[in-house]
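With one protein chain withheld, the remaining protein chains of the complex are depicted in position.
Up next, chain A:
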Amino acid sequence: MTSPMIPPTRSSRDLILARVRAAVRGAPEVEIPRGYRTAAPGTDLVSLLAERLDDYRAQVHVVPEAEVPGAVAAALDRRGAARLVVPGGLPEEWRRAAAAGREIVRDDPPLRADELDRVDGVLTACAVAVAETGTIVLDSGPGQGRRALTLVPDYHLCVVRAAQIVAIVPEAVARLDPAAPQTWIAGPSATSDIELNRVEGVHGPRTLEVIIAS
C-alpha cells in the first residue's frame, strides 16, 4: 500500500517545539532516583509464576522438560483441538507431539484473519516470563510467530522454559529488544468494564493454557 499524500505539517512541528522551549525555559533539571528493585534473587520462579498465572485463571501445568511433548499432546486432547496453527521455529519434539492425529496449519504464507479464525488453537513458545506479575512475553521470535497468531484463535497453549523466567519486571525489560513487536500476556482476555469485576473471555483467546518446563 502506498503512503497517502498529505500536506506537510512542518509549521506545526516548529510551533509546538517553540512552545515547549518557551514553556520550560529556566526550569530546573531533574535527577532520576532508581532506588527500586532491579532484580529479586532467591525467588522460587517456577512456583511463583504458576501461582500468579493461576490467579488470572490461566490453566497451568508444571512438568519436567522431558515430559513437555506428552503434556502438549494431553492438553490438546483435553481441549479437543483438531486444527492447530504452529509458528516456525518451535522445537521439533513439541511440534511432533502436537501434529500426532491433528491437522497442523502453517502461517507461511501468512494466513488471513478469517483463516486464523477457523483454527481451534495455537501452540507457541515464549521469549521471557515474569514470575511476580504472572506475565508471559512473546516477541515474535522463534516458535512464537507474528502477533495475530496468538490473538485470533480462541485457545492459546504456551510452553515456558524455566530458564526464561525472571522474578520481576525490570529483569524482563532488560532481556527484551524493543525493535521486535511484543505482546505481554497476563492471563486470558478479560474485562473489568462491568461493575469493575474481572470477567475472563472477551476478544483475545478465552483460554490460556501454560506448560512450565521445570
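The working rule: a contact is a pair of C-beta atoms (placed from the backbone, for glycine too) under 8 Å apart; a residue touches a chain by one contact, two chains touch by 3 or more; residues count from 1.
Convention: contacts and distances are computed from a predicted model.
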Choices "L-lactate dehydrogenase complex protein LldF", "ABC transporter ATP-binding protein", "Nitrogenase protein alpha chain" or "FAD-dependent oxidoreductase" - which one is the UniProt name of the chain not shown: "L-lactate dehydrogenase complex protein LldF"
Chain not shown: contacting residue from A:L45, A:V60 or A:V130: A:V130
Interface residues of chain A (partner: the chain not displayed): 1, 3-7, 9-10, 12-13, 15-17, 19-24, 27-38, 52, 55-56, 110, 113-114, 117, 130, 132-135, 146-148, 151-152, 169-170, 173-174, 178-179, 181-199, 201-205
